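Handing you this structure, nothing more for now.
Every protein chain of the complex appears in place save one, which is left out.
Right after this comes chain A.
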Amino acid sequence: MKAFIESLARNRLAAFGAIVLLLLVLLALITPWLPLADPDITFPANRLHPPLSEGNLLGTDALGRDILSRLLWGLRVSLAVGIAASLVAALIGSLIGIVSGYFGGRTDNILMRGIDMLMAFPYILLALAIVAVLGPGLMNALYAIAIVNIPFFARNIRGVTVGIAHREFIDAARLSGKGDLRILASEILPNVLPVIVITLSTTVGWMILETAGLSFLGLGAQPPQADLGSMLGEGRRMMINAPHVAMLPGLVIFILVMSINLLGDGVRDALDPRLKSGALSRPAPMTRIRRRLTGKHQDDAGTSPASALLTVDDLHTDFEMGRDIYRAVNGVSFTIHSNECLGLVGESGSGKSVTALSLLGLVASPPGVITGGRIEMDGRDLLGLSAREMRRIRGKDVAYVFQDPLSTLHPLIRVGDQLVEAIRLHQPLSRGAARELAVTLLGQVRIPNPQRRAEQYPHQLSGGMRQRVGIAMALANDPRLIVADEPTTALDVTVQAQALALIQRLREDKGTAVLFITHDFGVVSQVCDRVAVMYAGRIVEVGYTADILDAPRHPYTRRLIDCVPRLGEPDNEPTAIPGLPPAANALPEGCAFADRCDLAEAACRHGEIELIATDAGRQVRCIKPLGLPVHARAGVAP
């Protein structure tokens, strides 16, 4: 609630609307106690006084009634009727929506067809028809407006309820012994309430306008009662002689509705989870880079070994959320050689995906910022490139394969056309030639009948097929490095086996290097030549896959391998790692794993622990590497 008010106050327009509305409501509330003339007493001698005349601050109307007094009393009526109609519509409409969305089937069908019938009429005509049947009058106008607006709530709330009714927590509530009524009241209602409030806040203004409209036509408030709409209607006849009689109520309607709408939009922005998640703030084309000018990495270009395809040196990527800084990648360095497969292993939150995305500046900014490091390819620092130059590398020299191909492929474009687009971005080919290449690529990733498959949409393909299309797209421009971020995690084992075999074969045929991100040591041992283990944003161990699996040197690596149940060894019970990884916005000093490590000693919690070289090609970030004699602990300088 506090966060809601804060975010509302930050929105200046909404705050302005709220203040204006508050003033108007306050005025309407205290009207009976203000020293005003009776709004309904006529005084023909004083008719049509202009504003600012003595005794009548805003003048008088055709019957000599004080306009200021009538405006305030009218505001009272309009506000009351508008809000009451909204509440009635919200109550009945939401009830219909929740019931129909939750029960579905026949209930849904009957209720929604009824709503459809209401919506089949132009609604102002429907409102007029209802008033015509009930007879003119303020209460009848209220009913008419409420009824006309019920479909709006019913349909909105039904849509949201359908989404919630199939969530697992509803099943869980049912299994907890709750009946339908309890589930509706205590599980569904709290989740749709924000939507009801949003809908309400964006319709109140509209309903006040509609009430005013009916009164304007003489169907709402009956004389002598004042209401903003009827005042406007009465004043319209002397627009030329006494414009103020019509313009003043018009102005009040305008201010009232505008303030309500501004506030309503603010309420919507503050409550709508989609907007809160940053859907409105479009990320920059490239991650923001704000490297600290320590001078350490800025000038020593070309230090990477000759065989290196890509060298990452001391990469730092932070997420800045308000006052908190989450250090997702905290000084990562590694090298990938051509035609090598380097595995990047870690649990969720270890920073492996952010590392991969940082390579080509793909971390969303805001909130991501690359705060340090160098990424070198062909002697160029990729982090020093402009967005334009970076675009030329993305998909051309370095391509990505993501975990969920269904969310990375465009659902409305045929897969063949998506491939053609990827090809033509980087290669000067005609549509026809690109098309041929696309079909060839689909064949290369062993999609049967590629010609026909190219004509299909992503949803027509199975998960395994979609991931093959994802791989084909990554291959489209013969990249030298493919970054594969958990490419087989969402696949079934038999399909995963095929995808892994495919990646292996492509490496052999095309000589592509692969940065393979995964949490599964089994997969690593299948495809990776070398592996780097990440923990809390840092690489804690790197070396040849077989060596690391055989004799892990870092306690974390050891324990991570031990947690995985191994097929064929049912007696070998996996041992859990106690505790949780440290939060990325409060990393401890020293070794981040020390709190969970049973070998930790005081020295583990102080200072910077460097990666030290232990065996051939192996580096470990630990002061007590496993399996090494004590005197070798100091290690060889890396």
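Keep in mind that, in the parts below, contacts are C-beta pairs under 8 Å (C-beta built on N, C-alpha and C of every residue); 3 or more make two chains touch, one makes a residue touch a chain; residues count from 1.
Convention: contacts and distances are computed from a predicted model.
Not every chain of the complex appears here, and the one that does not is recorded in UniProt as "ATP-binding cassette domain-containing protein", selected from "Aspartyl/glutamyl-tRNA(Asn/Gln) amidotransferase subunit B", "Formate dehydrogenase subunit gamma", "ATP-binding cassette domain-containing protein" or "Deoxyribose-phosphate aldolase". Within the whole complex, the absent chain has one touching residue among A:Phe121, A:Tyr457 or A:Tyr544, and that is A:Tyr544. From the options A:Ala3, A:Val133 or A:Leu175, the residue with contact to the unseen chain in the full assembly is A:Leu175. Here the missing chain is touched by one residue of A:Arg47, A:Lys396, A:Arg414 or A:His519, and it is A:His519. The set of chain A residues touching the chain not shown comprises 167-169, 171-178, 182, 186-187, 190-191, 347-348, 448, 462-465, 492-498, 500-501, 519-526, 529, 544-546, 549-550, 559-561, 563-570, 572-578, 580.
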